[in-house]
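All protein chains but one are shown at their positions in the complex.
Coming up: chain A.
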Amino acid sequence: MNRPIRRVAIALGVLFAAIFVNLNFVQVVKSDEYRNHVGNKRVLLNEYASPRGQIVVQGTAIALSKQTSDELKYLRTYPQGELYAPVTGFYSYVYGRSGIEESEDKVLSGDDPRLFGTQLGSLLTGRNPKGGSIQLTLNKAAQAAAYSAMKGADGKMRRGAVVALDPTTGAILAAVSTPSYDPNELSSHNANTMERAWSKLNDNPAKPMLNRAFNELYAPGSVFKVIVSAAALSDPAAKITPDTRVPAPNGYWPFDPKKTSACPNDPTSSCVKNFDGETCDNGKTATLAFALAKSCNTAFAALAVDKLGGQRIADQAKLFGFGDPYTGDPPDLCHPPALNVPLPVCTSTVGSTGDLTDKGSLSHTSFGQQDVRITPLQAAMISAAVANNGSLMKPYLVAKELSPNLSTLSQTEPTQLSQALDPDLDTDLQEMMEGVVTAPEGTGGAARISDIPGVVVGGKTGTADTGIFVNGKETPPHAWFSGFALQNGAPKIAVAVIIENGGVNGNETTGGLAAAPVAKAVMEAYLKSGGGH
């Protein structure tokens, strides 16, 4: 009987081998597929099984995990959801993550390899590791002031963005995008709540989930004149100072610079006129400082076309943080991002190389129309560099990454992106921008801060045509302000504000009217709070 017994043993061996092969198939080959299958709750349970780290602003958690009694043990909550939503983002098991939740996910979830050492103990016992915390550079007072200042006179939130920077470090002090949304709803454990909020937000034409501060590109309008001014001051051949009188006719004909007659009432004409057809100084020439303060379009168009040329302006813009001019079709300016702060920031551009060589296009580029597009962060970077002796610092939002036991994993060291302007020349430009706020002809008077001693404000307004026509009528222009505050000569804060489509009185809006008061509110709140982050 031993022979059949041996044969049965061999047959059983084959069966065991089949099990072994199949187990390898299930646990190795198909492992990832099964692990990540939508029907498998384990990944979700594990992700929510340990407390995620906090996102902290000046000692206050703006995103934190609360223990619940349901299956997903920790709920992500945002105590001041709408105020900080553009920064924190949301944390949803259906829609994924955004904002800092996304870009700092490794630290917050505890998966970061740098946390390995501190978590070795918990690894050994198999307990889920806790997440580390993220300390942001935001300033509570500046952020809150910016958000509430974006509320219009009618009580409704205006569309737009505010970004404030510490000019000396690049630390982002405020990043507001309005209208905002409540990340608590998207981070809910209730799928219905989540889905309802998601579709409501996506159907909203105001695009509340768009982070306008970093990811929307606008025509900068006259704010761009700061860059043209910098290019003019630093141009060795032109030899221009703030007091140099430059041509400032009532009408500038880019293809015939000799011609000084006023522009015809023809929107297709290449002739450049001043805002509202106003006269600049004596109607013939004006000092560069005056032209900036009064925001004369013709003076900058003439400078760009006849003195500087497009390449010179593009080079100067690049020193302020812009991308290279593009050829042909506009590329996807947001992918890849120009900067990661660590939120991705879209690339600001002066337009195409064609815009810079064609005189007609260049004349409009000089005052921030045509294809010039910038992010509100970029607008703030321009003022920050001017305030900081021409030195442009790399913007950043994360001050520190902390381990769960609050030891520092990393601390962001300020880094210089470029020297946008020679410090001597920068002093000239700084004074010119102060003139925009203080000079009688200045358009930015609304940003002046008079009740804090030693504070000087400089800036530039912008009123950017949208180029979008509805029923044959152009939609109201965007109102811009980009500026800075010095206290006792030291740069304290740079801020940029954009309010989409006016926000004051329809077409009557200007940057000085609508955006400058918001900038003032932010700077004042920051200076009064004593600064810091």
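Throughout what follows, a contact is a pair of C-beta atoms (placed from the backbone, for glycine too) under 8 Å apart; a residue touches a chain by one contact, two chains touch by 3 or more; residues count from 1.
By our rule, contacts and distances are computed from a predicted model.
*Asks:* Which of the following is the UniProt-recorded protein name of the chain this complex doesn't show: "Cation acetate symporter", "C4-dicarboxylate ABC transporter permease", "Cytochrome c oxidase subunit 1" or "peptidoglycan glycosyltransferase"?
*Replies:* "peptidoglycan glycosyltransferase"
*Asks:* From the list A:Arg35, A:Lys66, A:Lys156 or A:Lys239, which touches the chain that is not on show?
*Replies:* For the chain that is not drawn, the touching residue is A:Arg35.
*Asks:* Could you pull out which residues of chain A are in touch with the chain that's been left out?
*Replies:* Counting over the whole complex, chain A touches the hidden chain at residues 1-6, 8-9, 12, 15-16, 18-20, 22-24, 26-28, 30-35, 37, 39-43, 45, 69-71, 125-128.
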